[in-house]
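Omission of a single protein chain aside, the complex is shown with its protein chains in their original locations.
And then subunit A:
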Amino acid sequence: MARAGGITNAVNVGIAVQADWENREFISHISLNVRRLFDFLVQFEATTKSKLAALNEKLDILERRLELLEVQVSTASANPSLFNT
């Protein structure tokens, strides 16, 4: 049984453990905030993507409209005589 209660230098270990808790508080604080930064970036990417998608959608519509207008103009300018009379 003596094997188990084996902390040989209990006081020193206790002090070290205490210091460890404090150091780890700092570490976890930093790491958590780094993770939050990552999280932010991930979310930022996601929302930006959907905003871009919305923009793209509108551009698509406009593009098609423009194409249509171009075709219309070209039909009109193909025979200008119609407009001269």
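Convention: a residue touches a chain if its C-beta (ideal position, glycine included) is under 8 Å from a C-beta of that chain, and two chains touch if they have at least 3 such contacts; residues count from 1.
Note that in this section contacts and distances are computed from a predicted model.
A.B. asks: Out of "Gdp gtp exchange", "Elongator complex protein 6", "MIP18 family-like domain-containing protein" or "CYRIA/CYRIB Rac1 binding domain-containing protein", which one is the UniProt protein name for the chain not included here?
C.D. replies: Hidden chain identified via UniProt as "CYRIA/CYRIB Rac1 binding domain-containing protein".
A.B. asks: Need a quick check: the contact residues on subunit A for the chain that isn't drawn.
C.D. replies: Output for subunit A: 1-10, 13-14, 16-18, 21-22, 24-26, 28-40, 42-44, 46-47, 49-50, 53-54, 56-58, 60-61, 64-65, 68, 71-73, 75-76, 78-79, 82.
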